[in-house]
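Can you read through this structure? Questions will come right after.
Note that one protein chain of the assembly has been removed; the remaining protein chains are unaltered in position.
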Amino acid sequence: MLEIVLCIIVILSAILALIQKDLLKAAILTGFSGGALAVLFQILLAPDVALTQAIVGAAIVPVFIALAVKKTQRSDG
Amino acid sequence: MNELIPLMVIVPLMAALLISAFSKFNKVTKIFAFVVAICLPLIPLLSNYGLHYFGGYQPMLDNVTGVMYHPAITYSFTFLQQIIIGAVGLLTFLVVFIYLTKYKKVSGPYLFLLFLGTAAVTAMILTDDIFHMFVFFEILALAQVGIVAASSIDYSYEMALKYMILGSIGSPIMLLGIGFLLALTGSVNVTDIALAVHTGLIDATSPVFLLSLALIFFGWLYASGLPPFHTIKSGIYSKAEPHGAALLQSFTVVSMISIVLIMFRIYSSLPIFEVLVVFFSILAMILGVSLALTQTDFRRMIGFLAVGELGFIGLGIGLGTNFAITAGLFQALNEIIITALLFIGFGAVVHATNEVDTRKLGGILAYHPKVAIMLLIGGLAMAGVPPLSGFQSKLMLVQASLSCGFPEISILAIMVSIATFVVFVKTYYTMFLKPKPNDLDLEGKEVPRTMVFAMGVLLIIIILLGIFPDVVTSGISNFVGGIL
Amino acid sequence: MKLYDQIFDVVKQFKKLFSPGPVTNADVSGSITAEIFLIVSLVISAILLRHVSVLLAGLVTLILTVLLISNIPLIPKFKIEQEDSLEKMIFYAVLVLALIVTFMYWGGNLV
Partner (left out) sequence: MAQVQLAILLTSAALVIIGLYSAIFIDNIIKKIIGISFIEEGANLFIVAIGYKAGGVVPILMPGMDTSWFAANAAYPLPFGLVLTSIVIGASTLAVMLALVMVLYRRYGTLSTKVMLADTSKQEEYNE
């Protein structure tokens, strides 16, 4: 049951990230999607992949995007 | 000495890392880069043919089924790899040499990218492991983007970003295809996968297998710049520095043939594979040459011509007989050298005139006769005029398609050659022969002597390959006999 | 007479193609060569369909010839579709991906 909830979180946060007007929210929602993916990897018996994905997907990628947003503009318009 | 096989990848990779780490010391960096660049073409010439298993894991024999499994990442080094790596190594040497003499203060990151790209294509052509190839394919894409972005030409950043975005669609799709193959066979070793397909362990008509072909094929289209990626490929050639563009096109050619050979070994039992390859090759030939005819920027024109020439390689592979594949691979070797000569030669013209629009040029022949004559011979070689090397490979391709029962393809190939000739003569006339426009200042601008030297070296290879094609073709033919 | 006028009009269309900057003889003749090359090579490659079915090849070749010749000049239209803006390139890339996948999944065993 948990895995289906996580799948829904991954897809929903991916879609929500793409329809946000505020790019910073989009960055945070990308982190949500990456983090949920990390837990999914753990459920799929791949703890090493889960650790990497947790660091890269939930921390590094959102920070990169947030930095890029800070250097450019915040609103999508 | 099979220990030299991994060194072909490790030497440029380590050189790249060391150069970027110690780029503060200008003189040391220059000498080091020069020494490594000399080593690159020498290592493949000195090495013996053979296999190298990383970590020393030898192939295991399954006692129950009698099948050999390859647990290690395997590098296989044969005659084809030797000449292709030799050609790329020589080109890297010439490009690094041009770069080192052009600038007083060298940039460490740029040399890093050049060596990284060379290491990546070397690994791609050597490897027998499809995922290993994918990793180096991604590294190659990053290196290509860097080489384009590092140039001082206007709008190079835009072109680099476009290439990268298209690449981040193309590569994951290819990864997905590799995933399908992995799901079917449980292995990423090409020999194992090919064996599983040919012994009937995998149903070759199952939709999953066909889908994996479709996805890897799309990645191959991106890697080789066949349509629909021909515009971006010609774009990145035109936005890179000329010597960088000469190296970029060799990367494209090598990644194209290494992926297509892997696909050929796995999917050659499917007739649809050959149909797809021939279809996209013909499309590339038609689109590349017809767009090259209408360009006014001569760098863009050479870019489209290079894409059109790629179609010939695909044609040879797609026809699928021993003779045709030999012709295609020979054409690949010729294209690496001829297109590099053209890019460096036209780069020399840009250096002397600071102008890329053919309409504003003219009368350069009187000022730079050496460059003009070498460019003329290079262009004739690309169009397939005897006795140069382009003629030999195109003749072989025409013969191969005739003997396969496709006279239409022979006619098309000859027409594309003629159109290439028209493109080249038209550009050559407007740049070199037409009277000089009044506002064009050509006095006192010298072409760097290293560029002339590089063109001379490449020209000698073109003429030698044209006169003695058997030196190369017999070896390639043996290689092709091994994979058929 | 209409076709003749159309062919004559081609040169004027090519002028627009090279619009910022002068138009030289070499450019216009190059474009006309490209036009003829495009028509002839597409028609010849349509003949390759005879390996599937001779009737289909004949039909497609005839239709393609009429369609291409009645639509000259092709090169300006062609060049607009081949420009290097990201939108067009991604559109064609994804279109080709969709076509290859559809074709392989449902028609991969037909050939």
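Structural remarks
Letters are used for the chains, namely A, B and C, taken in the order the chains are written, and counting of residues starts over at 1 for each.
Basically, a contact is a pair of C-beta atoms (placed from the backbone, for glycine too) under 8 Å apart; a residue touches a chain by one contact, two chains touch by 3 or more.
No experiment lies behind these values; they were computed from the predicted model shown.
In the entire assembly, the chain absent from the figure touches the shown chains A, B, C. From the set B:182, B:275 or B:414, the residue in touch with the chain omitted from the display is B:182, counting the whole complex.
The residue touching the chain not shown here, chosen from C:10, C:69 or C:86, is C:86. Although one chain is not shown, part of subunit B still touches it, namely residues 131, 135, 138-139, 141-142, 145, 149, 154-155, 157-162, 164-165, 167-169, 171-173, 175-176, 179, 182-183, 186-188, 235.
Subunit C residues in contact with the hidden partner, per the touch definition given at the top, are 83-87, 90-91, 94, 97. Residues of subunit A that touch the chain left out of view are 3-4, 7, 10-11, 14-15, 17-18, 20, 23, 26-27, 30, 33-34, 37, 40-41, 43-49, 52-53, 56-57, 60-61, 64-65, 67-69, 71-73, 76.
As a convention for this text, only the chains that are shown with their structure count from here on.
Between subunit A and subunit B the centroid-to-centroid distance comes to 37 Å (mean Cα coordinates, whole Å). Look at where the CA atoms of subunit B average out and do the same for subunit C: the two points lie 27 Å apart.
For the pair subunit A and subunit C, the distance between C-alpha centroids works out to 43 Å.
Per the touch definition, subunit C reaches subunit B in the complex via residues 17-18, 21-22, 24, 26-27, 29-31, 33-34, 37-38, 40-42, 44-45, 47-48, 75, 78-79, 82-84, 86, 89-90, 92-97, 100-101, 103-105, 108-109, 111.
Interface residues of subunit B, counted against subunit C in their complex, comprise 159, 162, 165-166, 169-170, 173, 205, 207, 210-211, 213-215, 217-218, 221-222, 227-232, 235, 270-272, 275-276, 282, 285-287, 289-291, 293-294, 296, 357-359, 406, 408-409, 411-412, 415-416, 419, 422-423, 426, 429-430.
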